[in-house]
Every structure is written in structure tokens, then in C-alpha cells.
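Entry: chain A
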Amino acid sequence: MLETVILIVFAMIGLSLLLNVWRLLVGPSVPDRILALDTMYINTIALIILYGMSMGTALYFEAALLIAMLGFVSTVAVCKYLLRGDIIE
Partner candidate 1 sequence: MTLLWIPLLSLLGSIISSMTGKLTRNQSTGLTLLMPITALLMTISLAPAVFSGEVIRSTFSWIPLLGIDIAFRLDGLALLFVFMILVIGILVIFYARYYLSSNDSMPKLYAYLMLFMTAMLGIVMSNNVIQLWFFWELTSISSFLLISYWWHKAEARNGAIMALTITGGGGLALLAGLLLLGNIVGSYNLDIILASRDIIQAHDWYEVTLILILLGAFTKSAQFPFHFWLPHAMAAPTPVSAYLHSATMVKAGVFLLARFYPALAGTDIWFIIVSLTGLTTLLFGAYVALFKHDLKGLLAYSTISHLGLITLLFGLDTKLAAVAAIFHIINHATFKASLFMATGIIDHETGTRDMRKLNGMWRFMPYTATLAMVAAAAMAGVPLLNGFLSKEMFFAETLHQQLLGSMSWLIPVLATIAGAFAVAYSARFIHDVFFNGDPIDLPKQPSEAPRYMRLPIEILVVLCLVVGIVPNFVIDDILKSASFAVLGGYVPEFEVSLWHGFNLPLLMSAIAVSGGLLMYTQRHYLFQFHASLPSLNGKKLFDNSISALTNWCQVKINTIENGSLQRYLVLMFVVVLFFAGWPLFEMNQLSGQKPLTPVDVHNAMGAALLMIGAISTVIWYRTRVISLLMLSVVGLMVSIAFTRFSAPDLALTQLTVEVVTVILLMLALFFLPQNSPKESSSMRVLRDIGISAGLGIVIASICYALITRPLESISDFFLANAKTGGGGTNVVNVILVDFRGFDTLGEICVLGIAALGIYKLLINLPLYIPATDSEGRPWAKERYPVLLASISQSLLPLALLVSFYIFLRGHNMPGGGFIAGLVTAVAFILQYIAHGSNWIAERLTIKYRKIIASGIAIALLTGVGSWFFGRPFMTTWFEYFDIPFIGEIELASALVFDIGVYITVVGSTLMILASLGKLTANEPANAPSKEVNI
Partner candidate 2 sequence: MIQNLAFLPILLPMLAGVILLTSLFGKNITSRRVTSVVLSTITFLVSLVLLLKVQADGTQVYAIGEWSAPFGIVLVADPLSTLLVSLTALLGLVCVLYASAGDDEKGSFFHPLVHFLILGVNGAFLTGDIFNLFVFFEVLLIASYALLMHGGDKRNTRAALHYVILNLVGSAIFLIALGVLYGVLGTLNMADMAQKVALLQGDDVYLAKIGGLLLLVVFALKGALLPLHLWLPNTYATAMPVVAALFAIMTKVGVYSMMRVYTLIFGDEAGELSHMAQTWMWWFAMATIAMGGVGVLASKDLRKLTANLVIVSVGTLVALVAVQTIEATSAAIYYLVHSTLVTAALFLLADLIGRQRGDVADRITAGPAVAQPRLLGVCFLVAAIAVIGMPPLSGFIGKVWLLKATLDAEYTFVFWPLYLLVSLAILLSVAKAGSTVFWHHQDSLIESNATDSVEQSRVHPAQLAALIILIAGAPLMTIFAGPLSEYAIGAASQLHDFNNNIKIILSGGH
């Protein structure tokens, strides 16, 4: 059963990713695209977690952890760029 569920959730996450990409592509504004990308980062975490579960390995956990950390930093950096231009001032 779990396998089927994982597959379904995979599909859900996949669908989410596609929706994110849709938003990323159509925008219309830059903040919209940033938001889409940020969401995408988080959805990839889900993807990796699911992948780990389906393979029964915890080897990829750190990747998920790092995406959580780094996705945040990059979102912040882009926003700062839009706000101030200079992200390290």
C-alpha cells in the first residue's frame, strides 16, 4: 500500500512542481517568479524525502536539509537584490 501512496504523493508533488514552473514561466512580475522558485525549492525537498522513502535509504536526507537552508538564502538574496540592488552593502 505504501508504495502506491508514495506513488500518488509523487504525482502530487510532480503536479505541484509543474504548477510552480507554470508560475515561474508566466510571471508576470519578478517577485512572482521568485515565489515560484522558492516554492519549487521546498517541493524538491518533498521529492527527495519521498525518493528516500521509496528507496528505503536515508542517504539523501542531507540534500533535503541543505535545500531547506540554501533555498532560503537564495530567495533572500534575490529579494534583497530587488530591494536594494546591492545585496551585501
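Throughout what follows, contacts are C-beta pairs under 8 Å (C-beta built on N, C-alpha and C of every residue); 3 or more make two chains touch, one makes a residue touch a chain; residues count from 1.
The candidates were selected such that all candidates are chains of the complex that A comes from, given by their letters.
As the structure is a prediction and not an experimental result, all values here were calculated from the model.
**Student:** In the complex, chain A is touched by which of the candidates 1 or 2?
**Tutor:** 1
**Student:** Show me the residue ranges of chain A that touch candidate 1 in the complex, using the header's touch definition.
**Tutor:** Spelled out, the residues of chain A in touch with candidate 1 are 10-11, 14, 17-18, 21, 24-25, 27, 30, 33-34, 37, 40-41, 44, 47-48, 51, 59-60, 62-63, 65-67, 69-71, 73-74, 76-78, 80-89.
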